[in-house]
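With one protein chain removed, the remaining protein chains of the complex are shown where they sit.
Order of writing sets the chain letters: A, B and C. Residues in each chain are counted from 1.
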Amino acid sequence: MPAATEPCRDLAHLGHVEMYTPKPEESLRFFVDILGLTESGREGDSVYLRGWDDYEFHTLKLTACTTSGVGHVAFRTVSEQALERRVAELESMGRGLGWTDGDLGHGRSFRARSPDGHVFELYYDTRWYEAPDHLKPALKNQAMRYPARGCNARRLDHLNLLVADVSATREFLAQGFGMRVTEQIILDSGVEAGAWMTCTNKTYDIAFTRDNTGSSGRFHHITYAVDSREDILRAADIFLENGVFIETGPHKHAVQQTFFLYVWEPGGNRVELANAGARLMLAPDWTPIVWTEAERKKGQAWGLQTVPSFHTHGTPPV
Amino acid sequence: MPAATEPCRDLAHLGHVEMYTPKPEESLRFFVDILGLTESGREGDSVYLRGWDDYEFHTLKLTACTTSGVGHVAFRTVSEQALERRVAELESMGRGLGWTDGDLGHGRSFRARSPDGHVFELYYDTRWYEAPDHLKPALKNQAMRYPARGCNARRLDHLNLLVADVSATREFLAQGFGMRVTEQIILDSGVEAGAWMTCTNKTYDIAFTRDNTGSSGRFHHITYAVDSREDILRAADIFLENGVFIETGPHKHAVQQTFFLYVWEPGGNRVELANAGARLMLAPDWTPIVWTEAERKKGQAWGLQTVPSFHTHGTPPV
Amino acid sequence: MPAATEPCRDLAHLGHVEMYTPKPEESLRFFVDILGLTESGREGDSVYLRGWDDYEFHTLKLTACTTSGVGHVAFRTVSEQALERRVAELESMGRGLGWTDGDLGHGRSFRARSPDGHVFELYYDTRWYEAPDHLKPALKNQAMRYPARGCNARRLDHLNLLVADVSATREFLAQGFGMRVTEQIILDSGVEAGAWMTCTNKTYDIAFTRDNTGSSGRFHHITYAVDSREDILRAADIFLENGVFIETGPHKHAVQQTFFLYVWEPGGNRVELANAGARLMLAPDWTPIVWTEAERKKGQAWGLQTVPSFHTHGTPPV
Partner (left out) sequence: MPAATEPCRDLAHLGHVEMYTPKPEESLRFFVDILGLTESGREGDSVYLRGWDDYEFHTLKLTACTTSGVGHVAFRTVSEQALERRVAELESMGRGLGWTDGDLGHGRSFRARSPDGHVFELYYDTRWYEAPDHLKPALKNQAMRYPARGCNARRLDHLNLLVADVSATREFLAQGFGMRVTEQIILDSGVEAGAWMTCTNKTYDIAFTRDNTGSSGRFHHITYAVDSREDILRAADIFLENGVFIETGPHKHAVQQTFFLYVWEPGGNRVELANAGARLMLAPDWTPIVWTEAERKKGQAWGLQTVPSFHTHGTPPV
């Protein structure tokens, strides 16, 4: 049997997302006081943030900017060799942007540009988070003490991008990063309207859907995981109390069955809290689930219709 | 950098466990009516069972026997090539028992014996579960409809073995199967008293602790995952109502932080329901957490002392 | 201080609701297999049902009929004297319909007709549920063993009626039954569009809203309580799997803050599962909360808009 049929397993996990915000102070307050992230450092126009269970220095790089949207999306590889293999592949695809000297949270990294213009980053050499004394956890197998503040977002889960051509981005991530598709939406016209891809045992680490405005390089949302659906219901109460705009949810997606809640942070970016229950993608040879146009019209799992802004609101604004 | 430093990623996940029971009818009623598993087939002295989210034909092979305990433990590989690599390694270690012709739930498999005498099995060719009409789910990305019966165990999570020599089994699983240690207990004497190993993004797929009776090849417990801690509290109510012996829990482990509940099924085997929240092992280069004797004496996360039977009760009885 | 200012405390709690269904077999299957109620008796065209924590013989009398809707609504008084006091008051109001000889689940009762035509019943002499051996609970302070079937509805919570004149029904229940208003909706026109009333420490035992069709005597929904919001999320999964129409929810009401889920049973009647968390009405001198038209337009607590059918669908159909 030819080696080519073996699944690529070079990526370890989604590492971090750089988010732009035109309201840096208010966005920071949102992420720290309401969402419950913890600041681990600052440099230039950026503040580095993480959930209490994130093992790395940061999973969100919040950068002050003239507009909102996504700066770059980084994945960690399983080894230096894996990093080299991915770089070679991306170079061969003509997608490479070259190496960086690293950042506060990691060593050298390689960047590549997707067909839609999104900037992706790969790195292996990382900086493990070290909790200061007042944040040391009671249990030594935990990165940081539980904050008991706001929504207590646990760890970065995934992100979602808006793209002009779903298939092009999917092929870029499959070939360049070795990611696998787990679910897709294919319209009656044959056009692919959305794809969910994974490089772990989560059922998705990244998703992307068609940008109906025809723009490119836009951001749909970043998602932090919490431990239970009850955590998300409580988060809805907390967003309500703090005047945060709740766009839709809490409800259960039909696609991927994630229990979700979407809000907009002060900078305009969409943020999701999600819980997958005990659902994992364990099969190495999963056949992607394809959702039809008719099936999507049924709405979410329990019948909630998708809100129109979900198909139009992205960052930066058009 | 030498290729040898790359993590092995040949195993996809724990596939199934064969459990022996001297009370086959009562054990079957326990697993189906109380735990909420579903029968997918029978052959010879065995009944094949699975959780509603298990994608394969079976995750538990319940076999009538003169005694209790574990028949064999099977892992699925990520590919045929991965299977061949593991077989070559196990053969070189002198641990191979040879190929089987397969079973109701999978094709050919290779068996190996651990230093403690436990039989492990590897296979790639599997049989996907196909739900009969009355069990088809409403959402097409789910293996079977939610049963709404008993504890509604979702999917196989892990198993735990009793071994005479923890280090020997750990080294066998590391070299032979490419599994990684995430947590360990090392006593003041330097003796390794327990180890937790993973081949996925779960923090453990298998654990094993020292058999204080000096026996070998015994079974400690099998664990099914549910979606929330609340599911486990409800399960405790259901076990109580059905006269099932609750050994300990619900409580939270300090090791691995799993929320747990242990009961004994009618055949005498220990069964756990567990929930890990949103906790995952994402780091490819995790340094194992080592728990000391003093730390273990503090009991579980919230202070519950480990019940004495946890260190002595295994199957088959001595 | 005049005795007249003392709150009336003659009612103990909502006792049962008689529901009509044109599809008795399918409705019964819904209430037993899906909602998780237990049958305690049959007589004539009626089946008597109850939640596992309901202490009385029945809380739902399901009666086969040519149409859907509500037969009568019964409250238990705190004593025989309290019953006599209420009867005297209802007679003086000219609302009395006279005494009955009782039913399978209780002794003599007195009936009265509301301004909207709904039939209310009062009784003190009741029949405590006695569980047969196979349904005896493990804990002696529980009416019946936990069923572990379907949604496991725990106990009757409240009901909601459609009325042509909200104020008239509110005054009838205040004077005749001694119920207290806890929340109200009053439109800009000054018209009262809904009222929630209690006779216990629950924040409401009955609610009624304006019937936009101009009909009278119609039924809006019956509600069973479960233990947690998670129970309601799980119920949504179970309704989905069983093809039950989910009208709206799960979500949190702004009014009364109840976490809710509405479905339609096969006979067409609306059924709610609800959880109030630890919320109670403890103040004996609560000033009713008045919601304005503008406030109601904001939708439910987290922003979900009220579905149009919520204002039009009642039983029997018009």
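The rule we apply is simple: contacts are C-beta pairs under 8 Å (C-beta built on N, C-alpha and C of every residue); 3 or more make two chains touch, one makes a residue touch a chain.
Just so we're clear, the structure is a prediction, and the values are computed from it rather than from any experiment.
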| item | value |
| --- | --- |
| Among shown chains, those touching the left-out chain | A, B, C |
| Contact with the hidden chain (one of C:254, C:271 or C:304) | C:254 |
| Selected residue (touches chain absent from view) among C:21, C:109 or C:275 | C:275 |
| For chain A, residues in touch with the removed chain | 34, 137-139, 145-146, 148-151, 228, 230-231, 237-238, 240-241, 243 |
| Residues from chain B at the interface with the omitted partner, ascending | 228-230, 233, 236-237, 239-240, 246, 248-252, 259, 301-304 |
| Touch residues of chain C, complete complex, unshown partner | 1, 3, 5-7, 9, 12-13, 53, 55, 76-82, 139-142, 154-155, 157, 183, 200-202, 225-230, 254-257, 275-280, 282-284, 289, 291, 295, 301 |
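Methods note: only the chains that are shown with their structure count from here on.
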| item | value |
| --- | --- |
| Relative orientation of copies chain A and chain C, as a Cα rotation angle in degrees, nearest 5 | 180 |
| Chain whose average C-alpha position is farthest from chain B's own | C |
| Chain A and chain B: spacing of chain centres that average the CA atoms, whole Å | 31 |
| Whole-Å gap between the CA centroids of chain A and chain C | 44 |
| Chain centre separation in whole Å, for chain C relative to chain B (CA means) | 46 |
| In chain B, residues with contacts to at least two other chains | 139, 228, 230 |
